[in-house]
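In what follows, a single structure is set out as structure tokens and then discussed.
Apart from one protein chain that is not included, each protein chain of the complex appears where it belongs.
Chain nomenclature is as follows: A, B, C and D, assigned in order of appearance, with residue numbering initiated at 1 for each chain independently.
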Amino acid sequence: MFNINSLEQQDNQDKLWDKVINYFRKRSLWMLHYCTGCGAMELPPVMTSRWDMERFGIGPMATPRQADILLITGYSSVRTMKRIIRTYEQMPEPKWVLAFGSCTVNGGMYWDSYNVINNLGEYIPVDITIAGCMPRPEAILDSMLKLMDMIQAGEAKAFRKYKENYAYYKANQDRLFMERGPVLESAALRYVHEETEGGEA
Amino acid sequence: MVDKMLMMILIPLITAFLTTIILKQHKVVWTLFLAVSGYLSYTLFTMYGAWDLTWSIELGYKIFDSNLVLSLANNPLGWFFAFFASVTTMLIAMFSIAFNDDKHDSKTAPIWLILIFANIGIFFAQDWLMFFGMWEMMSMSSYFMIAHGKEIPAKAAKFYLSLSLVGTSTLLLGIISVARLSQTFDINASIDSLINLFATDYNKAILYIGLFAVTFFIKSAVFPFYMWPSKAYAESPDDFTPFLSTVMSKYGIYGIVLFILPILQNADIPALGQINEPAYILAVLGAITSVLGTILAIFETDMKKLFAYSSVANIGYIVMGLSTLSIIGIQGALFHSINHMVIKSAIFLSLAAVIYRTGEREMHKLGGLAYRMPLTFMVYLLGIISAAGIPPLNGFASKWLIIQALMSQNMLFVVIAMIFASTGAFMYLFRVLASVFLGQLPDKYKHIKEAPLLMAIPMTIIMLLMLAIGVLPGIIMKPVNAVLIGMGYDVQEASWTTVHSAFSNSDLNVTNIFYIFMAGAAIALVFYLFSAKSVKVTQDDNYTAGELPSDWGTTPERFNFSYGFYQPFKEMFNPMMDLISFDRWMAAFGKIVERISNGLSVLYTKSEGAILMLYIGVAILIIGGWII
Amino acid sequence: MNSSLFLIIIPLMGAFIALFAKKANRLMAIVITLFMEIFSIIIYLSGKLPVSVEIGGWQPPYGINFVLTPLSVGFIILINLAAIISLFIIRGEKSYQFYSTYLVLLAASNGIVLTGDIFNFYIFSELTAFGITALIAYPKDRKSTGAAIKYLILASTAAAFLLIGIGIVYKTLGTLNIADIASKISLLDPLTLELIIILMLTGIFVELELFPFNMWVPKAYLGGTASVNVMLHGMLGTAGAYTITRILLTMFTVDGSGLLVNVNIANSVIVIALLTILVSEIAAFNEKKIKKVLAFSSMGQMGLIIFGFMIGNEQAIVGAFYLVVANFVAKTILFVLTGEFIAMSGSGNWEDMKGIGRKHPVAGLAFVIGSLSLMGVPFFAGFWGKLGLIQGAINGSAFMVVGIVIVLITAIIEGIYFLKIAHTLFLEKDSDREYLSKARVHSIVIAAILALAIIAIGVKPGLIESNINSATDEILNSTSNYIDIVFPRR
Amino acid sequence: MNRITVETLLQDLASRGLNGEKISEQQIKVFASKDNFVNHLHYLQTIGFEHLANINGVDYIAENEFEVVYQVYSYEHKIHIVFKVRIPREKPVILTVVTLWEQAQFYEQEVHEFYGIYFEGNKDLSHLFLENWNDLPPLRKDFNTEEFSEKLFGSKRHGGGK
Partner (left out) sequence: MMTVFNIILYSLFAILVGLIFLGIGRKVAARVHLRYGPPFYQSIIDVIKLMSRESITHNFVMDLGMVMALTGLIGTMLYIPIAGHIAFESNTNIIVIMYLMAIGHLGMAMAVSASGNPYANIGVSRALTMMLGYEVPFFTVMLGLIIYNQSSSVMVINLAQAGSIWNWNIWQMPIGFIAAEMALQAMMGEKPFDAMIAPAEIASGPMVELSGRYLGLGFLTKAVGVFVETALIVNFFFGGGTSVITFVIKQLEVFLIAVIFDNIFPRYKIEQAVKFLWIFPMGLAVIQLILLAI
């Protein structure tokens, strides 16, 4: 019995069997939409009769356990990031991540906002990022086809990057979620009200 | 050669007496109990075929101008029930040695031994007085067994007691009225006399059969008296419940087969379609019992109560099988009563092991025990597979026989009820599996161990028994045929593997199904092994839309969905449930009797009424003189 | 056979001596009762039994005579047995009044059974009434004195009715001898006969604890101590059962058919008996005090016995006799044990007696056996009585079927409350309650012996089959052979 | 209650010492002082303005003042009042209105979290949206979001993402 997903074996296994499997993986991709921002509206047209994503065997799935691709369709604030990471970790191997639009990639118009992350790639490995302040369905379909070619060629190995340098990703994640001191010096200007009866944070 | 029958009666009594004295050392007491039941099973095994073995005692009480003689005789029907009952008791005895350690000891071994003595007596009684004596002894000792010296069980047992007392008095009335007909207490003689009575006075005969039927229905919890098992089974000691639900519910069935069937078979009764009228009533009662038992079981949250109702439903199947009066039907019914013994003891033993380890009876408080108690889980799983009547195991063949018989007798609506009940059975059987053994394991039970060795042995034996009977039904079908020949049916030799049906070329080779099942398993395994490996994940790593359950403070118990498991289904039946609820009527009746009794005893406390009552008495005498 | 007079004289003399012997009262009473018991057994086995003893040589219609038949001597044995048991279980030293009244009571109850003269029967029943009132009132607290007074009133009114009845009989028939009355009874015109029967029956029924007449029973049993209860039930109850056979079934029956001269009265007596059973069992169902439960249950049993005798055919009377014996033994066990249990648990309610069965397993077991026999469970003595009763009733008229149904229903009710009590004995003791004292060994021993007796009779009724059959033959055509015994020459 | 128009309301408020301005037929603006604004709000509540739509803060860093704006609306009179209260920026303390409207609790919690205005009498002013935040309340003008985002999320001007 072969075990295709343990890390060591995968690299030296580019035999014919791998190609055949990649064909099947390419032809049947199941998506899990993580609809955070406004990107979610772009997906229905892709799936319905106008562009019909299902021709390529791509279909929506309800749970991370069954999904191959994780679509993050908008800006993600700190709290949303926590859910994204948990869902990503619940997905079995081989899994791919598609980031939609500029907000996900470099924070987009919220680049200087205090709670929107600016670069998704620092927290989870992203395979394909689609440009556009919400890419049109054609762009999405094109990215899907691009992903399929990458899978066929065996280059879509971002999920292994997450395993290999997990420490790096973990460090970034902890910086967001773990208890941390004030980031700017201006924190000192905080007004601390000495309540006549008791102190207040 | 020492008289086997006498020994079979004396040994339980002597050991009962012995155990009362040394009740303190529970280990010794329960090993003695196992020894007795082992001895009984062995002797019974050797008695197969020796149908001439009898034992009688002359009581010197003059009745019907001859001295009263009570006798026991070894007959195929009695032997059939007695042997399988004692085998089940032996297995349960092995279980209760481990179960009754110092924390759980219910000190009821002596009473149970008396119950076994009565059990043997009932199955081998040749005349009605011996039957009645043993029947009364059985109901009294079962009352004390269920109550076993605790407050709440006493209340539940009181309800059982009042019903069984009603049963015994109708039995007594029936016995005396039938004995008067045939001027002797002998059972076979009374059957013949009742058959000719059918010719002369139909209504009187129906009344006499009704009296007997009431007793048997109460003891086997058929339709009008289906409420007491849920109270009695739940409260009785956990290692006694398997005996109560498997062996004791068969007394009524034995009674029906012994007395009512031969009469309905031979007496010329106006037929309704292919079967005669009383048999049809029996079928309808059986159908209602099984449907009602199933529905009530689905809504139950206490697992022992749930399986009490499940036993009621199974009794319904057996009664339906008997009511067809055809060879196939009776074969199915007898086969199912033995299957029910094996299945229910497996299920109740595994539940007792769960209660022994966790001390909890409510299903929604348990969960995920399969991971801590794998053997108990396997026994329970095989138990519910055969209880649901799924082919490779033994529950299927008997249900198949009963359905075939019902169909061949064209009793269509009874078949539909049977199918509704057996599919419904699947619902509540799975509910217990899901809420007790699967799902999240609460923190309380993280460290419970598997059932002790002495419990594990009987459970595994029963599991293998289920498989063996499932694959080779001949084990049970051969004795069943002996019984049928004993009852005068001409039935062809039972083969080891095939089960015969009334329809054209639809006989069933059960072992074949086992092979098919194995083939299917082989192919499925191939698919399973040829796919990628799987990674083991902890119990709380579930898809919860990205949320961490611990963030929101959900403990494993609250994370289990098992309380309102069939809530939508229950809401459909609620209006009907409130309308007819026998329990409320019975409780109300009990209240009325208590209020009257208080009123009367108050009447006695007041002193001034005394003389007035005296004159009322005189008045009664005077008026009596004129009128009556 | 003149020595049979001793059965009455010795207890009376003992009663007189008891006034003076301070310490030895108890010993003397025991010796006398033991002598009574042995003497009556000797008479029973002497073999020349059906004999009528004329006192002072006077011929029967003029003098008083004692009638010694297997039936009457059998009852005497039972009465004295109850007397011995009640003496043994006396709790605490009793002063002389207790023993003297007890001896008077013993003499009187022996007298009731032996005497062949109706007036003599009236005197002895008066004596028993006074004896029992004194004994019930002995504890001198409010409850027992109230009970005694209530019983006294009822007993005296009953005695008055009896006396008037006897007066009328004497005036119309000119004789007081039972056998003589029995032979001449048919000459009376029906109206006076009916009047006599009603008067006599009212007198007897009070003592027999039948429904409208038994208002005194619960309070009497509650008031008296355990030993007095045994006396009340053992001696009076058995004597009462005997009077039924003598007065009802001998004097007022037409030969052979065993029914009352006037059939209507027989039916109303059956109605009263059934009423008693029904009322007493239902009243006992939800009763908290154990003594009252037993009182109601003994009423029910008496109703059953009388119902048995009234049915009249041979099977029913055998059943009734079995019931008399079984009820006598079972009730004695229960009274003996309740005495102990009340002393142990300190309160009269059976709910507070948890765990006594676990402390004294033998006592608990005896209690269970006693209650099972009362319920009529097979392999216990009571069952043969119930079987005979139903067997006899089913052959009787359709009206009897109602009786059977009532008997069965009451058996169910009795079963429920008796087993409920029996089970509370075996419940785990609540931790806070402590037992006041240990049960006394000898009363447990008595209870155990009697329990064994019940099982023996239950498993092998043949043991007492012969004596019961002889008693039933005597009852069946009672008038003719009673008269032959008393007037052999005629 | 008969319906009151914007004009009568303004006169009514003026008589109580509150100067108000009419914005439109259904909307007026009212300025109140820090000390007695709660009584006025209570009066408004009694005459029909039972719906408190929102409480939000405004940071006038130039005038070194915070402004707390209460949006109050009456279904009956169909009039929407913008009730403004000014408080000094150094000691941003104001009385709570939880006693008048319960839902004010969450609005005040939010305003406190994002402006640092302390509502006296509000029992629970803990964080509502931001997680483990120890910096200056973010919506204050003197909070430099760009620098914060640079430091925490490592963003580059014109998106020089990795």
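Note that in this section contacts are C-beta pairs under 8 Å (C-beta built on N, C-alpha and C of every residue); 3 or more make two chains touch, one makes a residue touch a chain.
The shown structure was predicted, so the numbers you read here are calculated from the model rather than taken from an experiment.
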Fill in the blank from the handout: Full-assembly contacts of the left-out chain, visible side only, are chains A, B
Exercise for the section: Decide which residue listed in B:Ala73, B:Ile390 or B:Leu467 touches the omitted chain of the complex. Expected result: B:Ile390
Completion exercise
Of B:Leu53, B:Ala73, B:Ala189 or B:Leu438, the residue touching the omitted chain is B:Leu438
Fill in the blank from the handout: Out of B:Ala370, B:Leu465 or B:Val483, only one touches the absent chain, namely B:Ala370
Problem - Touching residue (missing chain; options B:Trp30, B:Phe185 or B:Phe565) - result: B:Phe565
Exercise for the section: Please pick, from B:Tyr515, B:Phe589 or B:Tyr615, the residue that touches the omitted chain in the full complex. Expected result: B:Tyr515
Completion exercise
Touch rule applied to subunit B and the missing chain gives residues 368, 370-371, 374, 377, 381, 385, 388-391, 396, 399-400, 403-404, 407, 410, 412, 415-416, 419-420, 423-424, 426-427, 430-431, 433-434, 438-440, 501, 503-509, 512-513, 515-517, 519-521, 523-525, 527-528, 530-537, 539-545, 559-562, 565-566, 568-569, 571-572
Completion exercise
For subunit A, residues touching the missing partner are 4-5, 21, 24-25, 27-28, 48-49, 52, 54-57, 61-63, 65-66, 68, 92-94
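Note that in this section only the chains that are shown with their structure count from here on.
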Fill in the blank from the handout: Comparing B-C with A-B, the busier interface by C-beta pairs is B-C
Fill in the blank from the handout: Cα centre of subunit B to Cα centre of subunit C, whole Å, reads 45
Practice task
Take the average of all CA coordinates in subunit C, do the same for subunit D, and state the distance between these two points in whole angstrom.
Solution key: 98
Practice task
Classify the chain contact graph as line, ring, star, complete or other.
Solution key: line
Exercise for the section: Just spell out which pairs of chains touch, all of them. Expected result: A-B, A-D, B-C
Practice task
Spell out the part of subunit D that touches subunit A in their complex, as residue ranges.
Solution key: 90-93, 116, 118, 120, 125, 130-132, 134-138, 142-149, 151-156, 159-162
Fill in the blank from the handout: In their shared complex, subunit B is touched by residues of subunit A numbered 1, 3-5, 63-65, 82-84, 86-87, 90, 92
Exercise for the section: Could you please specify the touching residues of subunit A with respect to subunit D in the complex? Expected result: 78-79, 102, 105-107, 111-119, 121-122, 175-184, 186-187, 189-191, 193, 195, 200
